[in-house]
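Starting off with a structure, shown below.
Only a single protein chain was left out; the remaining protein chains are all shown in position.
After this line comes chain A, so read on.
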Amino acid sequence: MHSEHYSGYRKNFSLILIFIVLISVLFILSLFLAYNFSKKFIENEFVSEKVKVLEESIKPYNEFFQNKVPEISYYNGYLDSATTAKFVDTILKTYPFVSKVVFYDLEVNNGPVRDGLNTGQFSLGPKLVYQFGDLVPMDSVKLFSRDETKKFNHRDDFNALGIKLISYVENLDTTKVPAQDELFTNFSNIRSNKITYLNIPRFEDLKIYKEMLRNKLHPSPVYQQDMLSFHMDPYKIRIINSRPLLYQNIRIEPLTYDPLNTSSEYIATEIALPGPFSDYKLYFISAKSFVDKEIRSYFIPISLVMLLFYSLLVLVAYLIFRNLNINHRMFKLQYDFVNNLTHEFKTPVSVIKIAGNNIKSAASLTERELKMYGKILDEEADKLNGLMNKLLAFTQIENNAIELNKDIVNMEDFIESTIESHTLKHPDFNVTYEVSGFSTFITDPVLLGSLFDNLAENAYKYSRPELKRLHITARLIKGKIVLRFTDQGIGIPAPEINHIFKKFYRIQNQYNQNGSVGLGLAFCKELVNYMSGEISVKSKVNKGTEFKIVLPYNN
């Protein structure tokens, strides 16, 4: 890492750190905002969702009011007590909030009646009055009969709607058919806890009603009208709590209900009921802690999603950091390689330059000098050539650009020629060998030669001068060729042992100050791989190193 400042390679850890810190701040900030949002949202929902609860709970009433009540008109005044009883039965069963129904069998006459309303020649009077309901005692079903002397007592609803009918008929525009909703409002009366409905006569009949107000008609017409008064019990409305996690308790309370003791432990809201229930309201109350639970249940998924995003970002940052690291090492290795290679080339080139200079500046050259310079030039050129071949071969082999040239190799001959060339170069190199189990096998002799050269070179190079020894064994074990190169050199420190086969890797020590590129062992590994074999190493510092190569045995 000491080369950082001049390598030009930038690796800014603080940048990554700042990034992590920023997103962490952002994360915490958004968590905070999300919590606030959830809280506001749930608090709003607490107020707004009451409409939904009201809609759901009041649905049966709307159905009753819009579908069931108009059904009375379908009977066109022909309703009798038996049919009404059946009709009311289904209503009481389906709509529990209807507690009692009073049925007025009315008659419209063109002359005065004793009980009822008389306006001009128009009169509306009850024939029979019945009441139905679960709590109505059997003996009080019939409330009034025209033929009996009992007084007509239950006039309240009758009068209200009767007067409404008469004033509507009085103002009736006989030239145009009235709209359905206009009729509905004029033939029904909605009061507190009560709906009264009068069957809507046909338009033709209404026109005659109008005439009956002023004139006596011949023959005197008689019309049947049915009036039903539905008594409602708002407390029987089935409350449908569509948000049980939001509203702890919903109940029906009078419109005036406003308890003083609502402490800060509770939050409450309310909404008025429609139509005949308008004196009542739905009262929603929840404990603060209960709402908090809902807030949490809303907040937790949000925060989990944010956490996921956050973790993703951190993971990405880490991956970027790791990539940077790897690239940095690669960059360093390549830089060292160029450095070493330059060194490597520098020596032969400077020798050649000196020899060339000497030859150029010398006035005359003796035979011996000529030979010496010739030898020097030749050797140094060979060195350069060798370096370049090595580099080339390595790139070729790395890119699978060469082909295997299979040939029969006699192991003993092969080892002996290798030893010979090395002892020729280094007379102080003591190489021994043994071959057992086989004598020949098929492989590429050139690749095998490179492998032997490299390993022998290394054994020589990394041994102390007095211990430049190498022992080569070649055995056939379990159908495989096992080659071992054992030296008594300086050994490889344990932490480095995993890196020695890497490209451009060099252990920093005195032995490889010059002439090492860090390619040798990487090259060996590539070669062995290429020959479908394996290479491994065992080493002890200052005791020696053993390379073991396993090759397939093809004979």
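In this section, a residue touches a chain if its C-beta (ideal position, glycine included) is under 8 Å from a C-beta of that chain, and two chains touch if they have at least 3 such contacts; residues count from 1.
Here, contacts and distances are computed from a predicted model.
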Which of the following names does UniProt give to the chain that is not shown: "DnaJ domain-containing protein", "SGNH/GDSL hydrolase family protein", "Lipid-transfer protein" or "Dipeptidyl aminopeptidase/acylaminoacyl peptidase"?
"Dipeptidyl aminopeptidase/acylaminoacyl peptidase"
Given A:Phe32, A:Tyr74 or A:Tyr235, the residue that touches the chain left out of view is A:Tyr74
Sole residue of A:Pro219, A:Pro427 or A:Pro465 that reaches the chain not shown, by the stated touch rule
A:Pro219
Answer key for A:Glu204, A:Glu403 or A:Glu466 versus the chain not shown reads A:Glu204
In the full complex, which residues of chain A touch the absent chain?
66-67, 70-71, 73-80, 82-83, 86, 177, 180, 183, 200, 202-205, 218-219, 221
